[in-house]
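Reviewing the structure listed below.
Each chain you see keeps its place in the complex, though not every chain is here.
We just call them A and B in the order they show up, numbering each chain from 1.
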Amino acid sequence: MVFARNQWYVAAYSQEVGDGLLARTVCGEPLVLYRTRAGEAVALTDRCVHRRFPLSESNRDGDDIVCGYHGFTYAPDGVCVAVPGQTRVPRTARVPAFQIVEQDSLVWVWIGEGEGDAKAIPRAPWLDSPGYVTVRGMEHLDARYELLVDNLLDLSHETYLHAGYIGTPEVAQTPITTEVDEDAGVIYVSRRMKDVECPSFYRESTGIEGRIDRWQDIEYHPPCLYLLHSRIAPTGIEPGPDGDDPRACHAEIVYAITPETETTTHDFWMVARDFALDDEGVSEFLAESNRTVVLQDVEALNTLEKVIATEPEGYQELSINIDTGGLAARRILQRQTAR
Amino acid sequence: MVFARNQWYVAAYSQEVGDGLLARTVCGEPLVLYRTRAGEAVALTDRCVHRRFPLSESNRDGDDIVCGYHGFTYAPDGVCVAVPGQTRVPRTARVPAFQIVEQDSLVWVWIGEGEGDAKAIPRAPWLDSPGYVTVRGMEHLDARYELLVDNLLDLSHETYLHAGYIGTPEVAQTPITTEVDEDAGVIYVSRRMKDVECPSFYRESTGIEGRIDRWQDIEYHPPCLYLLHSRIAPTGIEPGPDGDDPRACHAEIVYAITPETETTTHDFWMVARDFALDDEGVSEFLAESNRTVVLQDVEALNTLEKVIATEPEGYQELSINIDTGGLAARRILQRQTAR
C-alpha cells in the first residue's frame, strides 16, 4: 500500500481515547489507542508479536495491555514485560509505539520514519478555544481519501448534492480563486459571494434574515487537515480595517482526512462557530444538518469508489476551472507519497 | 472483459424506458436509459465525464441530464451543454450516446464499432402483435450468460429441474434434432413429442384434457435472442397443408440473454400465446408459473457459477447428444467474440 507515511495524521478525537482500547487503522497501519492513568495518549501496533492477536480485543492491566489470546503483556512504550510459561521475556519482544501529539482536541499520530516534527502539525485552534463552540462527528468512507479531497476542494457540488442544506445556485455559479503555496504545501481556494441567498444551514443557525455576503475560504494542508473559513454576514457588512468583524458570523469547518486503507477513509468533521454560543438548539441543528451533508457526500463517494472498481485501465477524467484546487492537491499528495 | 461487442443486445423492455433514469449495464458498458419528451429512447454512458458520477443517479432537466454531483449537463446526443462556474464548455465534453432500435416491444442497443445494421436485429413479432397476448419479466442472474445459453438449448433439464411445471419424463426421453445455419448464425433444436402427458403449465392454461402432441422448436440467434416455438395440441391434431393450425395452441417463449458483466446476466423472459387471449386468469397463471420456472433456473445457474469459481484450471465437461445445440452455440459465440 502506498501512502504518504512521513506525515502527521489525525488518529482520533481526544475524547475518543480513554480507558478502553480503541482500534483504528491509519494508512494501513493497525493501531490500538488508549490513555494511561496519568492521562497520556498511547498508540501501539494492534498486533501481539506472538501470534498477531489484536491488542484492541485484549484487556488492560493498569497501564499495560495483556493479550487476550496468550497473555503477552505490553507496557505503554510497547515493550513486552511478561509472557506465559516462562519468566524470561525475549529481548526482541516489543510492539512499535507511535509518537502522539494532542493538540486542538485532536490526537495526531506519526507513523513515518524517525521522529516527527510536532511543530509541523497544522493548527485548528477554534476547536479548543473560548469564544467558539464545536460540534463534530466521524463517518467511515468506503472510498479512497483522494475522493474526499476532491470533494472538499470543489464546493460547487454543494449546489447539486447538498441543495436545501448548504447548497444554493450561486455556489456553482460563482467563480473561485485558487492559490498554491508550493513551499509550505498549502492550497487556498476562495469563493466570495455577494448579495446571495442564505442557505437554511446558516439562516436557521445565525438568525440572519434576507440576503447575505458569503465567503468560503478553503485552506488545505495536505494530506490530513482541511479548513473551511466560512463567513456569513448581511449583505454589505464588511470586516473592519484591523480585521475585526463582529457583525458577521464565522463558522470554522474542519475536516481531518485520514486514510484507513487504500480504498477506505476516516472522515472526521467538525463545525466550530463564534455565534449563538450558548444556544443548545443551534448546536443540535448544526450537528444534525452537517451530519446529513456529510452522509450525502459519503453516499456519493462510496458510489464513485464502486465505479472506479469497474472502470477500465487508463480512464480519463475531464477537469475545468473549479478543479484547480483539487488538481493542485493531487500534485502535492503525489509528491508527499513519492517521498 | 471479453464480449461479442459488435452485436445487438436487448437493454430493456420498451415499457421500462420512460421519464426516469434507468441504469443498466450491457456487456460491461454502464448505460443510462431514458425517453425524451418526443418519445425517443436514449442510451448514454452512465458516467459524467468530469468525475465519473453515475448520470442515472442524477436529474433530468427537460430532455437533458444534470449531473447530481457538480451539475455537468448533457443533451440526449451526449454533448455537454453546461458546466459549473464558467460559461465556456470544453469541446471534448461529451458522453458516448448509443444507437437504439425499438422493435417488438424491446429496446435494442448497439455498443459496437460504427453504426449497427438495424436490419440484422432478429425479430420476435408476437410480442407486439394482435392475435397474441404476452406476459413477461426480468431476473438478474449471478451467473455468466453462457450458462443460460446452455440451459435454454438443452430442454431435457425440464424433466428434472422443472418437474411439476413444464417438465415430464418424456422431455428427457425424446431425442432431438439439431440444425445449424452457419451462414446466418442460427441454431435450430427440435423435439417433437407424440401422445405424451400434458404438463400442468399447459393443461391449466390451454384447457386441453388428455394426451397431447407437444413440439419444442428452438431457434437461437446468438448472442441475444432465443425463441422457443411451443405447439400443444390434442394427440393426432396436425397443422393444415398450408400451415394453418387453428386447433393447436401456440406459445412463443422468448428470452433475451444480455450479459451484464463477465459473470452476471440480465435474463429477460416473455411468453406470448395465441389462446385464451381475453382470459386474465390465464395471463396471471402463465406469468406466475413461468417466473417460478425461471427462478428455478436462476438458482441452478447461480450455483453453477459458484462451482466454476472454485474449480481447478482445465476442468473438462462431458457432453452427449442433447448438448449438440449448446455446443454449436458456444462455437458461434466464440466466433462472434473473437471478431
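Odds and ends about this structure:
Throughout what follows, contacts are C-beta pairs under 8 Å (C-beta built on N, C-alpha and C of every residue); 3 or more make two chains touch, one makes a residue touch a chain.
In this text the structure is predicted, and so the values were computed from the model without any measurement.
Each chain in view is the same protein; 2 are placed here, and the whole complex, as held in this structure file, contains 3 copies.
Note that in this section only the chains that are shown with their structure count from here on.
Our note on geometry: chain A versus chain B, Cα centroid distance of 48 Å, whole angstroms. Note for the complex: chain B touches chain A at residues 28, 30, 47, 49-54, 57, 66-71, 83-86, 90, 92-93, 261.
Those residues of chain A that touch chain B in the shared complex are 150, 154, 156-157, 159-161, 172-176, 300, 303-304, 307-308, 310-311, 315, 317-322.
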